[in-house]
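The complex is shown incomplete by one protein chain, all other protein chains being positioned as in the whole.
In order of appearance the chains are A and B, and numbering begins at 1 in each one.
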Amino acid sequence: MMEKMIFGRFIPGDSFVHRMDPRAKILFVFLFIAIVFVANNTLTYLLLLAFTFFVVFLSKIRLYFLVNGLKPVFILLIFTFMLHIFFTKGGDLLFSFGFVEVYEEGLRQGIFISIRFLVLVFITSILTLTTSPISITDGIEVLLGPFKRIKLPVHELALMMSISLRFIPTLMDETGKILKAQMARGSDIGSGPLKKRIKAVVPLLIPLFVSAFKRAEDLATAMEVRGYRGGEGRTRYRQLDWRMRDTLSLLMLVGFTAVLWYFRT
Amino acid sequence: MDILLQEVGYSYAMNTPFEKRALHNVNIHIPSGSYTAIIGHTGSGKSTVLQHLNALLKPTEGSVVIGEQQVDAKTKGKHLRDIRRQVGIVFQFPEQQLFDETVLKDIMFGPLNYGVSEEEASRRAHELVEQLGLPADVLEKSPFDLSGGQMRRVAIAGVLAMEPDVLVLDEPTAGLDPKGRREIMDLFHELHVKKGLTTVLVTHSMEDAARYADQVAIMHQGKCVATGEPKDIFSNEEQLLDYRLEPPRTIRLQRKFEEKMGIKLDSISLTEEALAKNLALAFLEGREAE
C-alpha cells in the first residue's frame, strides 16, 4: 500500500522542471496556490486545468503514474464532489431520485472544487516529484535566510530537516527488520483487540528508540569529529543556480495570473 | 522438518512503478536434519529466501512447503503463526530486537507468545543462559546494560527458547571478535547435532559454510544456481568465481600448494584441520616414495 503512494517521493529526471532552481519552484508553487483562488468561472477553471497539464507535460512525469500514485487522494476528491452535488442547492433542478436532488449550481460547484483540488495536488506533487528533498531543504534555507535577523535558527532547522530526510529510509528499513524479528518470535501486531495491539507495539517501539538514540549519538560524534560547530563560519558546498529559465517560469506564471484575472467574472 | 521451495518467485512492491524482482524460479530442498548453507554475493536474494523459510514473506509465485504446511500467495495469515513457532530465525545483529526490562522476560517473550507456560518458559531461559555461557545473574539485568557480545547471546537465547525444529541463521556472528565468532558457531553446530535440528545458515563466510554445512546452495541474481555437497561446490572454483564468490581459504592454499608441487592431494580440504592432515599425508607419502 505505502509503496504505491507517490506523495512526497522524488523521481530523478532531466526535464525542464527538474532543472529549475528549487527556490524558483517553491515560489512558483506558493504563487500558484494563491492564484488558484482567482478562477471563478468555467473558462478560468479550464485555463487552470490546461496550465496544470502543461506543467505536468514539462516535467515529463507520466500522467498514468501520477494518477495511479495519487489514488488515495482521489477518494477524498470524489467525496468532496459528492458533498457539493448533494448539499449545494441553487439554479435549476437537474434531476432527482427519491430524496436526492441535484441542482445545476451543485454540479457546477462540485466540478469547480474538484478541479481546484486536483490542480493543487498535481502542482505540489510535481514539486516533490521533481526536486530532491535536499534541494527543497536548500531552497527553503535560502528563502528563509532573511529571518536569521530575527533570530530564527534557519541553518539548524535546515540541517535537522536534511538529516531527518537522510535517515528516513534507514529507519524504515530498520522498522521492517525489527517488526519481522518480533513476528518471528510470535508477536502478533495488527490483529486482536485494541489493548492487545497496543501491547504488541512495545516490542517494536523500544528497540526502535534504542537504536535511534544510538544512531543519534554516533552521528553527533561523527559530526563533532569532522569539525561541526554550528552554522557560524561555515561555507556551503551546494550552490543554487538561478538561471534564465527560472525567471522565465515565474514571469510565465505572472502572465498567466493576468490572463486569469482578465477572464474572471 | 523438510522445507521445500518450489518454483518460488518474489517481487517487492508488486504492480507499482517501484516493483523489484528479488527471486526467480527458486527450487531448494532442505531435508529434515540437514545443515544447509546458503551462500551468495550481497544482493543475490539470500535474505529474501531466508524470509520465505518461516513465511515472513509469502511467495508471489510458486509455493513453499514447510513440514506439513504449504504456503503460497493466497495463504491466509492465520496459518502462518504455527509455522513461525517451528522455524526460529536468528537475524543479523539480533541484539537489535531486545526490548524487555530484564533478560529473563526477554527470553521468555517468544515462548509465552506461543502459549508455553510461565514455569516452562522460565525454565528454558535459565537453561539457555547457562548453555550460552552467560553468568546466571544476567537474567535479572536489563538487556541494555550488557556488553555487545552478551546481548548477542541473549538474543539468540530468545530464539532458541521457542524450541524450534528448524533454526535459520542469518550471519549470526557478524561484528563479533574471532573468539566470540568461533564459540557461537560451535554452539550452533552442537545444538544441531544434539537436538537433531534442521539448520539453515545464510552467510558470507565460505569458511563457515565449508566447515559446518552438509549441503550448500548458491544464490545469484535472484536464482538458486547450484546446490550440492560442500566438497563438490567448493572444489568447483570456476563456478564460484562466476558467481563472484571466493573459495574458502583452505582450498585456496591447497591449490597453491598443488600448483607449486605439481601434485594433487587426495581430497579437498574443507577445514583447517583437514588441510593440515592432507598436507601431512602428502609429505609422508613423499618420504615413503624415496
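The criterion applied here is as follows: contacts are C-beta pairs under 8 Å (C-beta built on N, C-alpha and C of every residue); 3 or more make two chains touch, one makes a residue touch a chain.
In this section, contacts and distances are computed from a predicted model.
Asker: The complex lacks one chain in this depiction; which UniProt name from "Yip1 domain-containing protein", "Fe-S cluster assembly ATPase SufC", "Energy-coupling factor ABC transporter ATP-binding protein" or "NADH-quinone oxidoreductase subunit H" does that chain carry?
Answerer: Per the UniProt record, that chain is "Energy-coupling factor ABC transporter ATP-binding protein".
Asker: For the chain left off this view, which of B:M14, B:L176 or B:L191 is in contact with it?
Answerer: Answering carefully, the residue with contact to the hidden chain is B:L176.
Asker: So which of A:V38, A:V73, A:L165 or A:L208 would be touching the chain we can't see?
Answerer: Considering all chains, including the one not shown, the answer is A:L165.
Asker: Residue by residue, what part of subunit B touches the chain that was omitted?
Answerer: 41-42, 147-149, 171, 174-180, 204-205, 246, 249, 252-253, 256-257, 260-261, 272-273, 275-277, 279-280, 283-284, 286-287, 290
Asker: Mind listing the subunit A residues that contact the chain we can't see here?
Answerer: Touching the chain left out of view, subunit A contributes residues 132-134, 162-163, 165-166, 169-170, 173, 214-215, 218-219, 221-229, 233-239.
Just so we're on the same page, only the chains that are shown with their structure count from here on.
Asker: Just curious, how far off is subunit B from subunit A if you go by their C-alpha centres, in Å?
Answerer: Using C-alpha averages as centres, the distance is 43 Å.
Asker: Report the residues of subunit B in contact with subunit A in the complex, numbered from low to high.
Answerer: Against subunit A, the touching part of subunit B is residues 12-13, 15-18, 51, 54, 56, 77, 81, 84-85, 87-89, 91, 94, 96-100, 109-110, 113-114, 144, 158-159, 162.
Asker: Any idea which subunit A residues touch subunit B in the complex?
Answerer: Listed in rising order, the residues are 3-4, 6, 65, 68-69, 174, 177-178, 180-188, 191, 202-203, 206-207, 210-211.
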